[in-house]
Structure formats: C-alpha cells, structure tokens
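A protein chain is absent from this complex, but the other protein chains hold their places.
Every chain is named by a letter (A, B and C) in the order it is written, and numbering of its residues begins at 1.
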C-alpha cells in the first residue's frame, strides 16, 4: 500500500489542520503511504469549494452520504461538528471505509459505543483524533514511563486552561451550545486530559467532579473562526448551556491519584494543556504552550545536581524529530496532526488498528460521562457503572 | 508599649525560626515593639538549655505550666508538638497571656474551638502561625485582589508538593504518626493551602476529597531534624498512620471553584507551595520555591503585550520590602516568620487582634475536618455541617 | 500578479525549508501570489530528482545556468552552498530574474557588493534569507521599538549558542571548511545576530572582536544531513579552518552599546538564538528555543506590578498569527521561512524591494568583515573603513 485515498467531511479549524497534515506527509515522511486528497465535503457549497481550492483537495462535495459510498476512497476523515460524527461514521463503516474521527468521538457514550460496534462489525480501521499524544515531548513522557524510568506512578495532575470566553460579551458561539457541542470545557478540553491520562497512566476506576457556568447568558453570535468570534450586534442574549469549567478527582487502577481541571476562564492562559506525573523514580511536566519541552526529574541523580531538567524534544533521540529540523529548531501545533496522520496511514499500511482508536474514544467518553453523572448526582461514580 | 516579653514553648524547627524572628525584628523593624526573649521551654533540659544559648534566650525552662504563669511574660509562643497545643494555650490564656500558636492550631476542630473560646474568655490576643501569608509576593496577591484588580474570582488552584518521603526506606518519624501529628500531608501542608485560599479568596462552602498512604509501613526511626531523619537500623517497621497525599475540590461562597493537593510524594518538589488564582480581570501565580516572585496577568493590558509578568516583590511598593535590601535583593523562608511576628507585635501595640488569629485556625481546621469526613464517608461535605 | 514561477538551486536543509514554504503559502496565505514550483536544481542528478519528487517540484535540473535563463521562471531561489551564491546570483540577475538568496549573501563583502550591483543594474527584486526576522515575536519587538514603546535604546546583547560540535570526535563537515563556508560560527550564526541588531536597533559604527577554534583538528567526515554527521571511520583527521566561537562588542549609530557572541561550543544549547534590548522605557528578550514568546518590560507599569511579561505572540494582534491557529497554539522554525517567502512574494506583487534585501546582505557582510579585521589586527575597526 503506497497511498491512501481520503475523503474528508468538515472544512473549518480541524479540516484545515488535517488538510495540512496530508499535504506535509509526503515531504517529511516519504516512507509513509501517501495520502491522496480526493474530496472535501461540507454543507455550504461555496465555502467547501473555496476550502477545496485553498487546502488542495481534488474535489469539493456537499453530500457526505455520496462521499462515503464512493469506490475511490479508502479513508473517511470526519471533522464535521460533533453532533454529526455518529451518523457519518456508521454509514462510512457500513460502506467499508476506514475511519478517522476527530474527538469527541460522539456526544454520548452510547453513541460512541455504537460507532465502535459499527466499525468492528465492518472490520474497518478506526482512529480518533487525540492529537496531543503526538507531540514529541509527550511521546518522551510515554517512553520514560513505559521503560519504567519514573517507577511506580503516584500522581497525575492536569489542567487545560483557556481564556477565550472570560469576557462576558464574547458571543454565544456553537461551542457554548450543548445540543451541538455536547459539553463545554469538559468535553472540549477535559477530553484531551482524560486521553492523556489514559495514555500515560492507564485506566481510572472512580471519579468525583464539579462544574460551573460562570457567565450564564451571552450575546447571540455573528460569525466564528477558530476560537474567535464577533457578536451579532443585535443586543439579544441567549443561555449558555454548557460548562465553563469542570474539575474532577480520580483514582487510577494502578493506585495513582488524579486531578483534572478544564476551564475557559483562566485569564492569561491561551492554551495551557498541561500535566505533571510523579513516580517513585522521577517526575515529568508538560505544558503545551511550550510543547517542544518536557521537564524531567530523576530521584537517582547525584545528590548535588538533582532538579527538573528541561528537555527540548527536538533531538534525534526523540520521536518524529528526525523528520524535521536540526536539534533546537522547534515545531508547532500543526505538527501534532501530521504525526497523528502518520500513525493512521502506517497502521493502514501495516494492517493494524491505529492508536488511539475508537476503543480509546469510548473509554474517554465513559470517563467524561462518569464525571457528568458524578456532578449531576453529587457523588463518586465508578467508571464500571458506565 | 515598647517591648513584649516572650516565653516560648518548643525549640526545634519552628522554635528556631521564631527565635530568629525575635532576634531580627529590632534590627530591621525598629519601630515595632521589641520582643524580649525571656525564656524558652522544652522537656529535654539539656537540649533546651543548649537551644537557649544558641538562640539567645535569657533562660531555659522545662515546666511550661510554670512558664505560662510568670508575671514577667506577656506573650506565650507555642510551637511544641501539635498534640500539646491545646493544653498549653488554654492554660496560658487562663493566666492572661497573649498567645502565638503554630499551625495546626489543634489536632481537632473541637480542640481548636475550645482554644478560641478560652482565648476569648480570657480577653487575650491570639495569633496562629500561617507564615506563608507574609511573603511579600503573597501580600501583593492579596492587595491586587483586595483592590479589585483581578475582578471577580473564578478559580483557585493550589498544590503543596514535597518529596521527602518518596523513598520507602525513609523512617517512620513523628510526622507520620497520627497520634502526634494529627494528620499527614493534609494537616501539615494542606492546612497552609486552606489558609491561603481563605486569605485570598474567602470562605468555602463545600468540599469533596480523596487521600492515600502509598507506603504503608516504614522503618522505625532514629533521630530527626527539620525534615531529615535517619533510620534506627534495627530492621523493624511500623505502620504509617497518616495520609501521604490528600486532594480535594471545593466551592467558595463567592462562587469560585477550588482545587487543592497536598502530597509528600511529588518527586522533584522540595517545597512547591503554589497557587494560582484566575479572575475576570486578571490572574496571579505563586510558587514558594521562588517566593520573591508573583506572576501577574491583566486582561486589560494592550492586545499585543498581554502575558504573565514576573514581579519580583522586592520593590518599595511591596509589603515589608523597605525593611530589607534594595530591589532585586531577595529574601528567604525565615523572613516569613519575621513578618508574621511583626504583625503579632504590632497588633499587641495597637491593642487589636492579630491576623491570622485563632478564628482563622478554627476555620482552617473546619475545612481540614470536612475534607476528612468527606474522605471517610465518600461524599461531598458542607462546611456548615462542621 | 497572481503567481510567481520559482526555480530553486539547492535542495538540502535550506532547500527543504524553502520548498515547504512554497507549499504552505497557498493554503495559509491565500491572498499572497501563489508560488509555482517549476524546477529544483542541484549537481547530483539522482539526489535532486529524489528531492523534486519529495518536495513537490515540477522538474529536477542539474544545470543552473540553463535554469536561470528559462523564460518560464520569475524568481531564482539560491540556497546552494555559500561559495556558489555569487556566480548564480549575477547570472540570474543578468537574465532578468528576481532573486532570493540564502544568507550569507556571499563569502566576502566585495562579492556581496558585486551581487547587489548586478541586481541593481538589472533592475530586479532581491531578497536575502534572514528568516529569524519573521518570527512573530521578533516582529513584535520591532513593532514596539518602531512605535517608541521602548524609548531610547541603550543596550543590545545577543548570543547564538549551539553545541553540535562540542564533541571533538564530531567530523570535519563542510561547515568547518573555510573555503566552502567562508567562516564558522561567526558567519553562520553571528550573521543572524548582526541582521537582528540592524533590524531592531540600526547600524553599527565600530566593532572589536575575538575568536577561537577550540578543537583544531577533527576526523574526516562521512555524510552530513542538517547539523548531524557521521565520521568516515578512516581515522584520518584534518584541520578546522573556521572559528568555533566569535565574540564582539560594538557601538551603534544611535549611541547604544552592543554585545555579540556566536559559538558552537555552548553545551546544552541546541539553538539559543537570543537577544535582549534595553531602552529608556522598556526592554524585550527573545530566545529562539521559545520562539513564540517575547519577554516585555515597561518602566511605566504601576510600581507594584513591574516585571517582564511573557507574551505568547500567537494572538490576533501579532504579525502573521491570524493565518495560523487560535491563540496559544504555537508555530515552529519552518514558519519563519513561510513568512519570509510571503514578504518576498508580496513585494513582487507590489513592485517594491523585499526587506531584507541585498543591501541588508551587504551591510551585514560589512560588519562580519569588520569583526574579522578587528580580530586579525587586534584593534577596534570602524564600519566605515569597510
């Protein structure tokens, strides 16, 4: 398998990031199957046609059902709004297409499970877009843990702090609407933390959480791009139906304790997706705003030179780094998508499931919903209940 | 009032820190009433005599009951082991002495309340030793919040991370014995976080927590100084009866959300007593390992130069700083005790209650116990229940 | 002008970076003239053919003279080894092609001047590849200075620290050979610092320098990619003919003082291209290893919150940022080339000289050679002497 023919549904923030990944792979990862950018699909014909041209897709399409049934497509990449994931994924699996689906996999655990079942029934490959796993510094953390270099893990603490809606006049964009987004900071940001925890520490057994919507009404929106938006200027307001912030504690199956916080109300934090892990032999710290760096500490260092060391994960010893630039020449956000797609394409080539896949999407969703239940019922919830 | 005659009970880690504070005050705070170091008291006659000489006390004593009843003493400074606080404080209050008591005020909320009642009945002044409030950088945080410069507070998150018992061969010192210490990381470290939260954000209304003892048995101890110790070498082990780590979430009365973590198992962290506060107009961050610094962010900064600024709280504009050295010349841990004692002595001079006082000790203890109950009963606990 | 047809000579480290820039521009800067990747040229036919395929060029070529005379090419991009720049540039200018030339413009000031004269005589546009100017954080520094927000400039200090040849067994690659590279750390790294100084502070008037080759002989090389290489294993050694480190001091025309250091012997620094500027109203600091950040200080901040603020230059207020991702989502090394090429293409569209251009290349070279003369003659050298 030298190439994979892709049909992509969605063309906004994530659609752009994915498109760029497809474009860069042949240049920087020439031994990976070449993605062929067959068609991009969206409801707004003019917009999708414009995106097709700008992003480099062969065709623009508006009917995703037609797209998923085409013979000349191997992989369906789903980055449409979250509420559309399930229907598309099940249809595409039914048509025998491999699946790449942005996170969150679905709006509910039940939906996520249906999607996984459909993919398994169809025997197709499936991947879910937890891109932050693919920062080389995160890969290094995984490697250190996997090799036992941090010892037994005692603590995982993570925060995903943003501040783009601190201003109460920021409008009521779709990400603040539960019917489209499913949840707010919890599903958008917390989901990444949960996946990171699962990737690095393992499964959780129980959770207890808390959430809040600090600004309960906002101006109705005009247009939105990325995380920016303008108000409609109409003076009307509507209710925010998702959480502004969600925090929870957990226990992991291996005995570690976890602390999680996702918020869009942390002034000064544009994108502090951060974690720290403490083990019996050492610790690691990561902050996505300095995504090329991992802070690493070893208890076994000589007594007079113990301290967190700042590892710039751009050396040949670091994952993916040899595809890029010399040591010290950093990479950015978009590279996480490139690496993620490399994993997807390699897995197809090697006829194995990519990682993370729909199983991971389901398990992440189970934790998300366990936290939501914990909040609703104000109690500890076992993940096993879900 | 130009001087305050002090009798101090306790002569180890805290006794040394307090003694040094008394010694430094006349030199650096000449307008503060001069503490007269009358007598230091402890059970081990030889050790307390040695301490008296080394620390500069006029006399050494072994009978605290006699000490608290002396006519030539105005203030009793209690930094004996925590299980002795209550009895001493009540007796000293009964003898009409003003009280300075190290934290934790007592081993239980009931005891703390008794102590407060005794002090109030006796009409004496009382202070509790939450020294971290007195770092100039923390005072700056308080000032910014008090002046409304951070706006409405949304988040408080704090960790007190240490690593001195990560090694499972570290011996079973008194701080790991519930009968003496009351609790482990929670009461020792978490208490400081709770006080900081109350100082900066206000009262909490409900909590839910989790704790763990990772290493359940340890070698019996030899001797201990500060946080260092040696094993007895006997090969025997005993049970650790306190928590190694305690985490909890809370809601504050003003609507803010809080996250707390105290642990002695965070490899690489010697003394990360840290907090971050996010408000509608700005944020602050503090880490005691860089205690002279406060990170400050304002949402109102010009759009192109928004960012956390590192304020070195050594300028004339910062609390206590003019007593010390020129800007940029930092101070250390011990200075928090000096400032704390300045507050105590000034309050006596001004005939007002020092802050923080036994009320703060009681309210801190209430949160500590609410968290413990939450852990024991695995549920959210209202502070009002306590 | 909607497109620019490019012929590129060179296909290694810089050739890859430039190719990627051409590929990304239509996607992220759709309003910039579209670069058409006509032909890539190099001496090794197989290698250049492979590069053409991998990087996305329409054709591979081996004869640069033929390439520069083609009618269907508008812009010649020269990133061949430095010793070939002059001949190519002059020929291409003679053929009426616009020029993009990697730094250093030439191996000598005389050559650089000849190239500039040729370009001016031909009336073509010319640009030189000082890519670091195009980091958004650097652009912010420029903007702050240009708007007078730092006041009168007193100090510029800059270091470009690398460590890839600290190991004395690292082989004698072409960058260590004066006949090909012209100079060592000075021309390779110092040139970037000089350009940055000129960009941010202005022209220098006099310099005094010092240099050293710490490891005077090295194993003969095998192959090299980027900054990595392997020894030939033959056991033979050859002389290092360039500087390992060069430092110099300067005065600027505006009265500021400058300090420069370029070295490949700073263990622990992979790519510390850093500067700090102090003015009467404020200061800025930059380190390329954290290229998305600019540290900014203003003397006019309120007395209690003065401090360097860490500005993450990913907000809409920052140059180029709106073409990329939401705030806090960082970019990397390669983006400096994309922005640089955007400037080149826009200048062609607007029929103006790009900045920086061959004038800047000449002026940078004049400083480089003044420093070399200062070292050779062990004295202060006026830039005007050159």
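Operating definition for what follows: contacts are C-beta pairs under 8 Å (C-beta built on N, C-alpha and C of every residue); 3 or more make two chains touch, one makes a residue touch a chain.
Every value quoted in this text rests on a predicted model; they were computed, and no experiment measured them.
Undergrad: Which of the visible chains would the unseen chain be in contact with across the whole complex?
TA: A, B, C
Undergrad: So one chain is hidden, and I want to know which residue out of C:38, C:98, C:157 or C:290 touches that hidden chain in the complete assembly.
TA: Per the contact definition at the top, the residue touching the missing chain is C:157.
Undergrad: Which residue, C:17, C:107, C:249 or C:317, contacts the hidden chain when the whole complex is considered?
TA: In the complete complex, the chain left out is touched by residue C:249.
Undergrad: Per the definition of touch given earlier, which of B:128, B:267 or B:291 contacts the omitted chain?
TA: Once the missing chain is taken into account, the touching residue is B:291.
Undergrad: Sort through B:123, B:235, B:302 or B:332 and give me the one touching the missing partner chain.
TA: Missing-chain contact among the listed residues: B:332.
Undergrad: Check each of B:139, B:162 or B:357 against the chain that is not shown and name the one that touches it.
TA: Considering all chains, including the one not shown, the answer is B:162.
Undergrad: Using the document's contact rule, name the residues of chain C that touch the chain not shown here.
TA: Residues 154-155, 157, 159, 161, 163, 166-168, 208-210, 212, 214, 245, 247-249, 251, 255, 257, 259, 261, 263, 265-269, 276, 278-283, 297, 299, 306-308, 378-380 of chain C touch the chain that is not shown.
Undergrad: Contact with the hidden chain only, please: which chain A residues?
TA: Touch with the absent chain occurs at residues 140, 143-144, 296-298, 301-312, 315-318.
Undergrad: In terms of residues, what is the contact footprint of the unshown chain on chain B?
TA: 13, 16-17, 19-20, 23-24, 26-27, 30, 54-56, 162, 164, 226-228, 269-272, 288-292, 312, 314-316, 324-335
Methods note: only the chains that are shown with their structure count from here on.
Undergrad: Taking each chain's centre as the mean of its Cα atoms, which chain lies farthest from chain C?
TA: When every chain centre is compared against chain C, the largest gap points to B.
Undergrad: When the centre of a chain is set as the mean of its C-alpha atoms, what distance in Å lies between chain A and chain C?
TA: About 35 Å separates the centre of chain A from that of chain C.
Undergrad: List the centre-to-centre spacing of chain B and chain C in whole Å, with centres computed as mean CA coordinates.
TA: 54
Undergrad: Just how far, in Å, is the C-alpha centre of chain B from the one of chain A?
TA: The separation of the two C-alpha centroids amounts to 41 Å.
Undergrad: Listing for chain C: what residues touch at least two other chains?
TA: Correct list: 312, 315-316.
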